[in-house]
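Here the complex is missing one protein chain, while the rest keep their positions.
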Amino acid sequence: MIEASFAILAGLFFATAVYLMLAQSLIRVLLGIVTLGNGVNLLIFTAGRIGREAPPVIAEGFTAPAVAVANPLPQALILTAIVISFSLFAFILVLAFRGYEMLGTDDVSHMRHSEPRATLPPLGN
Amino acid sequence: MSGKLLAASFFALAWVVFGGGPTFGNLLFGGLLGLAVALLVPSPGRRSAGSEFRLLPALRLLLRFPLDIWLSGWRVAKLVLSPAMPVRPALLELPLRLEGEGRIALLANMITLTPGTLTVDVLGEADKRLLIHALDAPDVEAAKAEIRDGFERMILDAWGRGGPSP
Amino acid sequence: MVILSLDLANPPAWLLVAPALLPLAGAGVLVALGRSPRLAGPIALIVLALALLADATLLRSVLLHGPASVTMGDWPPPFGISFAADTLGALFAVFAKLSAAAVAWAALGDEDARADQGFFVFLLVTVAGVSGAFLTGDVFNLYVWFEVFVIGSFGLVGLARTAEALDGAIKYAVLNLVGTTLFLIAIGLLYGAFGTLNMADIARKAPGVAQAGAPLGALALLFLLAFATKAAVFPLQFWLPASYPTATPLTAALFGGLLTKVGVYAMLKVVVMLMPAAGAEWSGLISAAACLTMLFGALGALAQDDLRRTAGFLVIAGVGTMLAGIATGDRTGLAGTVFYAVQSMAATSALFILVGAIGKAGGVSLQALGGLSHRSTLLAGCALVLALTIAGLPPGSGLWPKVLLVESSLAADRPYLTAAILASSLVLILALGRMFMLAFWRPAPPGAMAADRADERVTVTAPLAVLVSVGLVLGLWPEPFAQAAFSAADGLIDPSRLIDVVFPEGAAP
Amino acid sequence: MAAFPLVFFLPFIAAVFAPFLVRTPGGVWALPLILLLDFGLLAGHAPAIAAGEVLTGALAWAPSLRLSLSWRLDGLSLAFALVIAGIGVLVAIYAAAYLADDVRRGRFFAVLMAFAGAMQGLVLADSFFLMFVFWELTAITSFLLIGHSPWREEARRAALQAWIVTGAGGLALLAGLVLLGLASGAESFSELLPATGRLAETPLLEPALLMILIAAFTKSAQVPFHFWLPNAMEAPTPVSAYLHSATMVKAGVYLLLRLQPVLGSEAGWTTLLPIFGAATLVIGAGLALAQRDLKLMLAYSTVASLGQLVMLAGIGTKAALAAATLYFLAHALFKGALFMLVGVLDVAAGTRDATVLSGWRRNLPWSFLAGILAAASMAGLPLTVGFLAKEEVFLALSEAPVAATALTIAGLIGNAGLVAVAYLVGIRPFIGVQQPGEGKRAATIGLTLGPVVLAIAGVVLGLATGALHETLTTPMTSAAYGEPAVVTIGPVPHLGLPLLLSVSALALGLALALSFGRWREVWSSAARRVSLLGPDRGYDTVLRGGVLMAAGIANALQNGSMRFYLGVVFVLFAGVLLLPLGMGPGWPEWPGLAAFALHEWATMLVAAFGLFAIAVARSRVVAIAAVGLQGFALAVLFLLFGAPDLAFTQFMIEILSVVILTLALTRLNLAPPDQRTSAQRLFDLPVAVACGVGVIVMLLAVTRLPFDPALSEFFNARSYLDAHGRNVVNVIIVDFRGLDTLGEIAVVMTAGLAIFAVMRIRRQMRAAGGR
Amino acid sequence: MTESFLQVCLHLSLVLLGVSLVFTALRVVLGPTLADRVLALDTLSVLAIGFVGVYALASGLFVLFDIALGLAAASFLSTAAFARFIRSRRVRAPQPAEAGGKP
Amino acid sequence: MSTLIFRACAPLIVGLMLVFSVFVLLRGHNEPGGGFIGGLIAGAAFAALGMAFGTDAVRRALRVHPTAIAGYGLLAALLSGLPSLFLGQPFMTGIWYETTILGSYLALSTVLVFDIGVFLIVAGTFTSIALSLEEDGE
Partner (left out) sequence: MTDDILNILVGVLVLAGSCFVLVAGVGLLRLPDLFSRMHAASKAGALGSGFVLLGVAFGSGDPDVTLRALAGIVFVLVTTPVAAHLLAKAALDTGQRPWAVAGSTAAAKGTLENPRVETRSGP
């Protein structure tokens, strides 16, 4: 079953993505995000069942695919997903780049400016 | 302006090639698209290209070039596959007679495309020189001469020196 | 006028898509025009007003004549993408638009909002995404609309100019991206099991697919995980306290009002409605999460000195309350969740606008604040009503959902859930009471107050007053909204009316 | 009957107009008139109620929330409502005078009127949730009234403390009412009362009872929840007279009396109420005598009185309920009078210190008269309604079915204390040597009217027992008892144990009062030392501790480390994928690999290699380069398995991702090592592997199911014929599911704009010299 | 008969391309300098063009062919971008420390 | 990285890429391609142009800000869905007009307008991203 091996590959993608996203450097987290996106696309492609069929293109002179064709729907979904995750990745990349410049580091553990050691509120009335 | 028109017609041709043959639709649309792309793309002074163009040398160049690629390609292949890999790289600095940017770029690309030689950069302002890396060139001067009399000569014959672009 | 001559019995196709596409078109126009930030505000407000009108008309049609559906491109469902407006979606859409319009109005007079013409584009895109999510009847299309409002919100947090705001933005972006990716993974697996993406079709096929041995339990849990991240349910709420406080007050006002509610909406639509049996399996887990979220939110709010962070934790406490209704899953509980979500859209946006105003008046640290009641009685009045609303006390609108949720949790024999609801309410009363007393009643420390009256400009007080009065109307005259909430709950428990309207003659796919 | 819903709204109407009335000269007097009208409307129903009728009715408010503006007028609610309205009138007059020159009068009267409306609504409400709404409103208005002068920290502390304690009680009330509703199916008291039979079996009764008791004990300041009441004395005196003695604090007692017919027979009821009541009575009285400030003395004596009422409600016999009814009426009158009296003294003498005030009878003759009569009623002297109450109390205590002696002794001690307080507040300040006090203002008619009227009423009711019982006490006792219960006690004292007990209480009280000066110091310092462990200090420690604990929790979890946040997400992700399958249907069986061609293996190998390379890459530059590999391999896979459009887009996006990655990271100094510590790796690896395995398992579990190709077949069949396109995938994107693409390109446009905005802000800030 | 010759050539080509794919992948990771990796990535695109071409011939689906052109365009841009990245890094960062490093 | 050779060849390379991108766009309905990939290639072309001649040259050549192009693209996509609404059909119902003029088959449709909208957005956005990143590089 082709899906089995693709499942394993998808598993590898996810494992790598998770490992990268837990990294210390924001750059590696970004790479993890790219890997995660690839992994999800492979997952959707596999979920749509895979066979050795031709691309879903109707040949000249036919009004419908003459031969068994690959499932077109997941391909369309993945196309949408690829472009969306690329757009989001591009933004986060630029944000991280801006963050590096402004916070002076890409080390995630040093990036705590948004949540400083919370000061206690007044304890009286 | 003639530069723009030349570019437009070239891109129109490109559209016809992509669009699958010179049908009426392709020609019409190709023309429009070619013009639009030509306007979008800053075409440098192609003006000087046309003035001194001679067909015969250009044809000789067109035939000679693929042959050169094939021969030196074979040479480099033998070199890479031989166990000892007798490689004697050299960095040549070739003073140029050509002046037009287009012509210099053409020469540089032809040198890069023929395996064994790679144009790294164009040095200097007035006295333009090509910095070329040769994979196996025991005799530096011989290598320079081979290019000077080979490709540069052919381009000079076909298109002349070419003035500096406006 | 076109709208008046509308036949509400079967609403025209454009009415179902207008709420989402109008703001999107508005954004397109602003981007195309580009150059004039000054015009961006008014245009955005007009677009939102029109969209709100469409939303209200759609809600009226749904309440009077039941759900409506249209499939894009005139393709037969489930092949094309269907929009299905049921009471739940239409109700959420109206209140979300109301909050967004108020924020846009407030933004007209706000320097950092006007400073960057991107603000109104991102606002419109976010609203378009949220409205699309509420009205779509296709689960992948729901994902797409999620991404639309996510990128809109990215744009807004991207306008960060300080280190804290930028760090908050990065955390918001990475964690929310993971959230929507979890949603996409769940959709991939769902498509693998069901072979369809149309929600009505999924609801129809769920029993059969379950029999075929599909791991619907795991799938439902995966959806819950994804939406829990979007809704900031504990322990997935980390992104919220990092980003809401550091974003500009109006950005936080828009987020507070809309974003977590979309997460809750998705839980209701996808898990409660589409996979009831699978969802019910996890009701124990959900109620535990609800308790933890309520308590974490309330305690978090009590512990902050920075009013902005307090407001962030209050949102989380609200999410826990909404989750309690999903945990019990009965008619009263779901109605409680819907009612709470709807009223908290207005209340939370008002809260952040208020915090923004207080920030301009005397800063956001409770240690340094004081004497605001002398400065502006309107602000003090709004603050008090908001505190009562969020703590779930009369005359605020937060009371009725709390009553419903207490009823539902006790009827479902879940005393610990009731205890959590009541305990978090008590902590909220303590937190909000302290906040109000320290900021408004305590005499102002010398020189703490800003000289200029930026906090009292009409573009701050007017939208604030409108949102607070929405809360008062819901509090004093809850009947129509309670009825809508119950009809939304009925629609979730028995989606057959929705299925019939999407597949009129019960057409087989 | 149309008059009735109006009664609900009258005080609120007054509240709305109060700020304007106060500003217009003489307008303030309209407020007591409105309450008087309210009182009249209610009194109009007295004959019908006396005849045993029960008036109920409702206005629809929110039927789907089981909420209606419904009322139930019977002896109990009428008596309470009359007290609320009656004393309200006098307090309004008194407040108009007392706060004549207070700049925030408008706000004060608006809230006071709102309180009156809420309190009246509470006692008249029939629907459970309506009562709950009014209950919470009284807590909120009390918060605002106590915080009338918020610049003082003690006032703020008292206001919040009162709101928290009574608020907690309110929440318990909600739970209790819902539980009662669930147990009986009733939505209102009218439906609940007849349903007593069905209540017995349900397990919900105990929790319901517990919740109701918490609500009552917090609202009616029973020990240990009593500490908020004395602190509430921070409020202006009219508020103390009205809310914190006559009305609001009685709400808990009302709740108990209202539910007595239903819950009275429960074991929890008959044991807890007497115990808490008696304890509160004795402790309240004791603490009262430890005070120097007359107002605090009255506050603690009110705590004691509330204890007595709770105790009587606990006993539940006809006599006990009659005693409770009488004492409720008597207390309302004499305590209201004494509080206002103390206000007058405060205004006239500038102090409320019991040990200083003396000889004010000449300056304040009318106040002295009121003091004597009120003190007499409080002490239970004959000819006053207090005497009737005292007799019934001791009768009830002596005949109590359980622990009669203990209760009687407690009653004796408690009441003795109250007698002492009566003397110390009502009599002592007026007798003895007149000393010069630098009073602020003369005691105007407005100030003295209230105390005098109430004091006289105490005597009038004490004498006209026939009319009193017929109109007020019998109907109220019957309502509380659940069956008709006639109250007959006459004004003439008759020999018997109750008389003996009340005389001894009187004697003991007088002895204490006269020797007050000698032992007060010792006793109050002892009381102060004990109170250190008391609930009031406890409240502060709980509050501070609560905030510190909350801060601890919030900062520990919300610690700012994105790695921690992502760690939680992925642990849950792995759990969600693995646990349900583990628990549920079990792992999907391994379907076996298909036969792949060499180039297919090579491509998968390269993908795996790329993933491995990026994971172990020591430097980020290597990682960036390696990310291209996995994308490429995936694109080739799509190409090999019939997805050309996908391959095309994946190739392009892959390359452009790498391009943007490099363009953006030009500036970053990627050299410094960022390797994980081995501890981090110990966590990251298992989580990553678990997520990977989880995905594999779920994918296998899903792909082994039969696939329904309906959608794909439709797209393949209709793509050319209906949508004019041969490339099915592209047709799906632009036509069949065009809306997805519309959303998608909106994302793309917005992302571009967002990036442009970030870079523009970067340029602006760097131009301005920032970073 | 000659069809089988063509098929053999195509399969052989796929194998050759597969092998060079692995070689190129090795260079991407080995490096040592970033320029080496960019060169390898550029060769990857060329490999992909080869793949597409051969696969199109093998499967008869010339519809795939345009991918090759798109690839050529994109790979050119990526190499140009990397070149710019390498050059500008010199201006800011000294010779990359990992020049001689092994993964 | 603006070098002599690059500047000389860039117009040719970019021109070819733009023509190719329009080709990929127009035939996407029948063969792999379409608005996305076309847009990406066009975006890549302008990015390359930016590298060769600098970002200001590209902005001048485009005459309109790239993000505005994306804005017009979104409006085109939205407008392509409207005509069907006026005909009482659901949003984005395809309306087709097919003829053959002088031997060339011509198919105009709202779906094509939608795909052109997609093309403009992707091209405009990617160009904008590339330019704002390149601008930073100089």
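Letters A, B, C, D, E and F name the chains as they come in the text, with residue numbers starting at 1 for each one.
Here, contacts are C-beta pairs under 8 Å (C-beta built on N, C-alpha and C of every residue); 3 or more make two chains touch, one makes a residue touch a chain.
Predicted model only: the values in this text are computed from it and were never measured.
S.K.: Which is it among B:G3, B:G100 or B:G116 that touches the chain not included here?
M.R.: In the complete complex, the chain left out is touched by residue B:G116.
S.K.: Touching the hidden chain in the complete assembly: which of B:L27, B:A58 or B:L131 does that?
M.R.: Considering all chains, including the one not shown, the answer is B:L131.
S.K.: Touching residues of chain B against the unshown chain: what are they?
M.R.: Contact residues on chain B toward the absent chain are 14, 17-18, 20-21, 69-70, 73, 76-77, 80-81, 85, 87-93, 108-110, 112-113, 115-121, 123, 131, 133, 135, 137, 140.
S.K.: Counting contacts across the full complex, list the positions on chain F that touch the omitted chain.
M.R.: 1, 3, 5-6, 9-10, 12-13, 16, 20
S.K.: For the chain that got dropped from the picture, name the residues of chain E it touches.
M.R.: The missing chain touches chain E at positions 1-3, 5-6, 8-10, 12-13, 16-17, 19-21, 23-24, 26-27, 32-33, 35-36, 38-40, 42-43, 46-47, 49-50, 53-54, 56-57, 62, 65-66, 68-69, 72-73, 75-76, 79-80, 82-84, 86-87, 89-90, 95, 99-100.
Basically, only the chains that are shown with their structure count from here on.
S.K.: Over the chains that touch one another, what is the least number of steps taking chain A to chain F?
M.R.: So the least number of steps between the two chains is 1.
S.K.: Which contact partners do chain B and chain D have in common?
M.R.: Both chain B and chain D are touched by F, going by the contact rule given at the top.
S.K.: When E-F is set beside A-C, which has more C-beta pairs in contact?
M.R.: Between the chain pairs E-F and A-C, A-C carries more contacts.
S.K.: If I average the CA coordinates per chain, which chain comes out farthest from chain B?
M.R.: Taking each chain's C-alpha mean as its centre, the farthest from chain B is D.
S.K.: Where the CA atoms of chain A average out and where those of chain D average out, how many Å apart are those spots?
M.R.: Taking the mean C-alpha position of each chain, the two centres sit 47 Å apart.
S.K.: Taking the mean of the C-alpha atoms as each chain's centre, how many Å separate chain B from chain F?
M.R.: Once rounded, the distance between the two centres reads 30 Å.
S.K.: Need the CA-centroid distance for the pair chain D / chain E, whole Å please.
M.R.: 70
S.K.: Would you give the residues of chain C that are in contact with at least 2 other chains, written as numbers and ranges?
M.R.: In chain C, the residues touching two or more other chains are 24, 27-28, 31, 72-73, 80, 140, 144, 147, 151, 154, 158, 170-171, 174, 178, 185, 189, 192, 241-242, 302-304, 434, 437.
S.K.: Residues of chain F that touch two or more other chains: which are they?
M.R.: Each of 16, 20, 23, 30-33, 36-37, 40-41, 44, 47, 67, 70-71, 74, 78, 81, 91-92, 94, 122, 125, 129, 133-134, 137 in chain F touches at least two other chains.
S.K.: What pattern do the touching chains form: line, ring, star, complete or other?
M.R.: Contact map by chain: other.
S.K.: Judged by the touch rule stated earlier, which pairs of chains are there in contact?
M.R.: A-C, A-D, A-E, A-F, B-F, C-D, C-F, D-E, D-F, E-F
S.K.: Residue numbers of chain E touching chain A in their complex, please.
M.R.: 59, 61, 63-64
S.K.: Using the touch definition from the top, list the residues of chain D that touch chain A in their complex.
M.R.: It is residues 153, 156-157, 160, 543-544, 547-548, 551, 554-555, 558-563, 566-567, 570, 573, 590-594, 596, 604, 607-608, 611-612, 614-615, 620, 623-624, 627, 630-631, 634, 637-638, 641-646, 649-650, 653, 656-657, 660-661, 664-665, 667-668, 670, 674-676, 680, 683-685, 687-689, 691-696, 699-700, 702-703, 707, 709, 711-712, 715-717, 719-721, 726-729, 732-733, 736-737, 740-741, 744, 747-748, 750-752, 754-755, 758-759, 762, 771 of chain D that touch chain A.
S.K.: Using the touch rule from the top, collect the residues of chain D that touch chain C in their complex.
M.R.: 60-65, 67, 129, 132-133, 136-137, 140, 143, 147, 150-151, 153, 156, 159-160, 163-164, 167-168, 171-172, 174-175, 178-179, 181-182, 207, 543, 546-547, 549-555, 557-558, 560, 562, 564-566, 568-569, 572-573, 576-577, 580-581, 584-585, 695, 698-699, 701-703, 705-711, 714-715, 718, 735-740, 742-744, 746-747, 749-751, 753-758, 760-761, 765
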